[in-house]
Structures are given as C-alpha cells and as structure tokens.
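As structure tokens, the structure follows; a few thoughts come after it.
Just one protein chain is left out here, and the rest sit where they should.
Labels run A, B and C following the written order; every chain starts at residue 1.
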Amino acid sequence: MSEALADARYQLALANRIVAHEGVLDGFGHISIRHPGDPARYLLARSRSPELIEPADILEFSLDSKLLTPTDQLPYGECVIHGSIYQARSDVNAVCHHHSMAILPFCVTGAVLMPLMGLGATMGATVPFWDSRDEFGDTPMVVTTAEQGRSLARALGPHAMVLMRRHGATVVGASLQEVVFRSIFSHRNAELQLRARALGDVAPLTPGEAAQAESYSLRVRPMGRAWEYWTTRLAKADELPPPV
Amino acid sequence: MSEALADARYQLALANRIVAHEGVLDGFGHISIRHPGDPARYLLARSRSPELIEPADILEFSLDSKLLTPTDQLPYGECVIHGSIYQARSDVNAVCHHHSMAILPFCVTGAVLMPLMGLGATMGATVPFWDSRDEFGDTPMVVTTAEQGRSLARALGPHAMVLMRRHGATVVGASLQEVVFRSIFSHRNAELQLRARALGDVAPLTPGEAAQAESYSLRVRPMGRAWEYWTTRLAKADELPPPV
Amino acid sequence: MSEALADARYQLALANRIVAHEGVLDGFGHISIRHPGDPARYLLARSRSPELIEPADILEFSLDSKLLTPTDQLPYGECVIHGSIYQARSDVNAVCHHHSMAILPFCVTGAVLMPLMGLGATMGATVPFWDSRDEFGDTPMVVTTAEQGRSLARALGPHAMVLMRRHGATVVGASLQEVVFRSIFSHRNAELQLRARALGDVAPLTPGEAAQAESYSLRVRPMGRAWEYWTTRLAKADELPPPV
Partner (left out) sequence: MSEALADARYQLALANRIVAHEGVLDGFGHISIRHPGDPARYLLARSRSPELIEPADILEFSLDSKLLTPTDQLPYGECVIHGSIYQARSDVNAVCHHHSMAILPFCVTGAVLMPLMGLGATMGATVPFWDSRDEFGDTPMVVTTAEQGRSLARALGPHAMVLMRRHGATVVGASLQEVVFRSIFSHRNAELQLRARALGDVAPLTPGEAAQAESYSLRVRPMGRAWEYWTTRLAKADELPPPV
C-alpha cells in the first residue's frame, strides 16, 4: 500500500470519529473520500458505526459503487450515495451522509435551512431538498439503488449540501477537512435556527454576507484550527483510531 | 445453570446498561426476556437501577409473575407488566418499560407519537395509548396488580409499543436486540417530533414508507451494527457488566 | 466527635455532590441537615460549591443561624434560609436551596409548576410562590436577613417546596434521602413540564393520583434504589467525598 493511501485511510477513520464525537454522526451515517491515487475510485468503511472505524475497515469502490477490495466484509447499503456524487461532481473529493438531530427537524417539516452566521455560511446560501417520493414513491427511506443515487446527485446539483426528506443530509467538500468542517457547522447552524425560532422570526444572512463569510471561513487557518481542536478532543477521550 | 441461561443473564444485564447509557432508562425502568429454555418463565432483575444490574441480579418468574428464584432480594413492584405481556403475546420474547424524557411529554399531553423517519418506524405505524383511569380510577401511577397488567397488555394489543398516560412506555420485541433497538429509536423519534414541532406542523411517514422502513431497519445487519456501537460505548465508559 | 455526627457530615457532603452531579445544584446552592444529636442545631458547609464539599467543610449553626463552630471559614450568605425553616417546621430535617435551569423558568414567569407524573408528585400537589418584593421591595435577589428567612418559611407553610421569584427553589424533607429525592424529581418534573408545553396544554395529575403517587414514591425502597444509583454514578466519576 502506498504511503498516501495508508495516510488517507487513517485520516478517513479519524474524520468519521471526529464527526461522531462532535454529535453529528451517531450509530449510522458515513464519510468517504475519493481515492488519493485514482480519481475513479473512492474509499469508504465497511458497514460499521463511524465512531468505531479503524484504518483496516476502509474498502475501495469504483464510482459505480462496485466493491473492489477482496473481502468478506459487508459494505454499507447506501454506498451509492457516495459513488453517484463522485461521478457527477469532479470537484468533490469527500462526502458525508448523516442524520443529525439538528438537521432532521428540517427534513421532517420541509422548513428552509438558511445560513444565519459566518461559520454556518459554509453550507452555501441555498440547501436544496430531495424528496424520494417524487421519483420512487414509497421506499424504506434509504438510498440503495443507482437510480436513487443519481436522483440525489441531481438534486444536490452544484451545491454543498442536500437535505433528504425524512431521512437526513448529504454534505460534500473539496477535501476531507472541508467536508468535516461543513458537516459540523451546518449542523450547528441548524441547531441555532431551531433555537432562534423560539425568540422570533428568523431571516438569513444577506447574500453578500453569506458569500463573503463562506470564503472567509473555508480558508486553511480556521479549518486547521478547528481540526486541531477536534482531534485533541478525540485524543483526550482516548478515541483516536489505532495506527495503520 | 445451563450455558444458554448464563448467557441470557449476561445479555440481559448488558441490555439494561445499554438502554440506560443511551439515555432512555434512568434510575427506574427495567428490561426482561423470556427464559431461553422455558417459554413459561421470564427473567428480570431484582429491584435495582438498570445501569447497575449484574448477571447475579437476574431472577426467574412465572408468567403470572410469581418469583421462582429462592432469594431474599426484592423484585420490582411492576413486574406484572412483563408477565402479563408474555402471557398475552407468544411472539414477544423481550419487554422494556421506561419513562424517558422524550416519551413522557406525549404521555402527559396525549399528543400522538408518530413515525417520522426510517429508524423511528421500528415502533410501528400506530402506538396505542393506555389510560389507567379508564378501569382503575386514581392510582399511585404504577402497574402493580395482575388486573392492571392484563389491561395494559390488552391496550398494547398486537402493537410494538404502548404509551401509558403520565407514566411512560412499554416496548416489546421478538428478541432482546430488537427491544433495545426499538426502545432507543422510538425515544429518538419522539425527541425528533418534539424538536420538529418548533418549526411547523408534523405529519408521519406514509403508511407504505412506515411499513417498508420498519422491515428494512429490523434486519440483522443494522441491529448488529448498532449493538456493536452501543456495547463499545459502554466498554469505553468502563460500564460493561461483570462476567457471570 | 460522635460516630453519628461524623456519619452525618459525610452523608451531607455526599448529598451535596449527588444533587450537583445530577444537574440540580451547580456552583451555587446548598443542602443542610438538622444536627443528629441536637434538634436545636443544623449542619451546613462553609461557603463552597456543592460539588467540592468535604466532611471537614461542615459547620454547625444554631436555629437562628449563628455559627457555632470555631473557625475562620465563612458561612454561606444565605444560611438563614435553612435556620428559619428548621425553626418553623419541626418535621423538617433537611433543606436544599438551588437555582436549577429547569426550575428557574417558573421562577421568572410565574407559571404554575404542577405534578405531572408519579415521581414528580413528591413535590406535593401545590408549590407556593414567594415574591421578595411583597415585603422587602428591591433586594440583591438573595435571602440574607432573619426577616427574609422567616418570610420565606411562612410562604413555604406546610408544603414540601417553595418557588422564589427570579431566584430559585427551596425544598424540604423529613430526611436527607427524601430531600435529595424530591429535589431531583421536582427538577425533572419541571423539565418535563417545559418539554410537554411544546406539544399542547398541560394539566396536573388528579388530586387523588398526586396524593397516592407521593406516598408510593417516598417509600424506603424507591428512595434506596435511587440512592444506590446516584452514589454509584458519583463513584464511577471518581467524585465521592474523601472519608472523614
């Protein structure tokens, strides 16, 4: 295994644990990255809770979500979410799918999630909403077929995040650090929107503020500061992944 | 003691601790299982908080809730909840009775608890509501007589869960893993319903979605993934039960 | 020091830590008990946060709140709350004064706190409301004079708990275990009332239910089960007080 690949597997396990430790992922949900040496592949753990993932759990998939790693481990039933988005979006190198308790109220009611503060603007000014009933009628509320994956990727379009009716959210990024940062702060923005509603009407940042804040927040320095913070919290809780 | 029985006692202690650690049980409430070797008996701890239960605390009862284990330990005052349901429902092999802070608001107001997302659909499309006043008038808000237990079991009917007015919930399952999974995700669905209400009106999954999601979620794979997750969290907190 | 007194000091330190660990007390607030050997005295810690109290911090006071222990430690500014109630209520052997985040919303708005479930009924069917402005006009929102203490004790009357406008609550009990049990479950009942309001109108238990549930919940068995639970949680967090 190349050093780059070994490192990518470790970082991916770490990212899964960070996003779980910060309360966005729980027993379900998953994060993937595009293969560092082959853009036609992506890396995603075997079917296991994010908080427990180790580098050795990371499998390789083709972009049409065929499992390429020889293994008797089972992949997640929803891996097509990841493959479909990597196929549709060459600018995307990391994907997080989750069902956080801050995001789900928006998925249940259809209320519009909007950027309210600088770090929340990292989710973009507009978060589209995907309703599986439109094309697929009643389903078990999971995305398991190639058709469903492609439909979701179309709904995502050029955006940074898509809400899924009564299901959760899928967040994308140019890098693993970016998808982690965006997943955590869109979750916190959603929590803020829920809390602010108790005090009165809520409106978004102005379009100019949202655009400027998004660029400002996604620079190397704030993302690096947060990454050090989240990693240290994980280390203090003795939850870092085992070395490769 | 047979190995199957020893294992059942350990698993039952573990299940009590998992459901407490995940915030559904607290100082009160309890989980039982049908005896692995004799369907006319069930296993339930002595009167002790779920988070503290050890395999040695597990007692045996007949289905009319007579204590069969020679002991000077006291059983829970509400053991009839368990016995009455095992008598009425031969398909039920595990029962959880709890008073979670997410479920109680529904028990106090009579608001209808409804499946809002896939994992929440494991509680079934309909959750009946039992009001102890209907047959028993004023009580100390506990279920301690055979008549009360049978009344509750009738209200449960063929369902997976019953709300108890101003008291809590009783959840049933075909297996211990199923009752744990259902108890935790019905609790989270209730929490979600409370939070979603702050954003607007809330409606349930379609009947077709609820039915498909229930079947999909109760398969071996998602239940096993969650079980590994919850057990590992317990182990990290140094809260596993002592060995038999 | 008699063994009974040494034990009382340890139990009082333990009780302070339990009620803090369960989220009712924080950096402020305090619990006292009547002296086990002299009903004309009470025991209360020096001015220190409840979670940190050790047996050596416990001081003795007369019922008019004169410090009897020779020490250069400072008592709490609000010790008159305790003395005034022991003077007025010979049936009271323990007092807890706190400012929990579940109780304070009732103190701020004047909304009526009501028993909603069995364990919550331990606070009594009626919780009176004391407004310091009625007799004392503007104050720094603390109870520091004998007159204020007597006024509060009159407002408490024969009840188990009194709300203090924009300040907190004072809870009394026949024993230390009872005041701990009542403080924790009245706090949880208040939290439940706040949460239930989000779903609809909230009404109390019937008077008959409240009376039966109060008696049932304050028996030795449930109070002992909870005490074991809370003490074990404290021990696991390595927060037990040091031995005398």
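Keep in mind that, in the parts below, a contact is a pair of C-beta atoms (placed from the backbone, for glycine too) under 8 Å apart; a residue touches a chain by one contact, two chains touch by 3 or more.
All values reported here derive from a predicted model rather than from experimental measurement.
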Contact partners of the omitted chain among those displayed are A, C
Answer key for C:A6, C:L67 or C:A198 versus the chain not shown reads C:A198
The missing chain sits against chain C at residues 27-28, 47-49, 51-52, 74, 77, 99, 101, 104-111, 133, 137-142, 166-168, 194, 197-198, 238-239
For chain A, residues touching the missing partner are 116-119, 121, 188, 191-192, 195-196, 198-202, 205-206, 208-209, 212-213, 215-217, 221-222, 225-226, 228-230, 232-233, 236
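Here is the rule we use: only the chains that are shown with their structure count from here on.
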Check: chain C positions touching at least 2 other chains come out as none
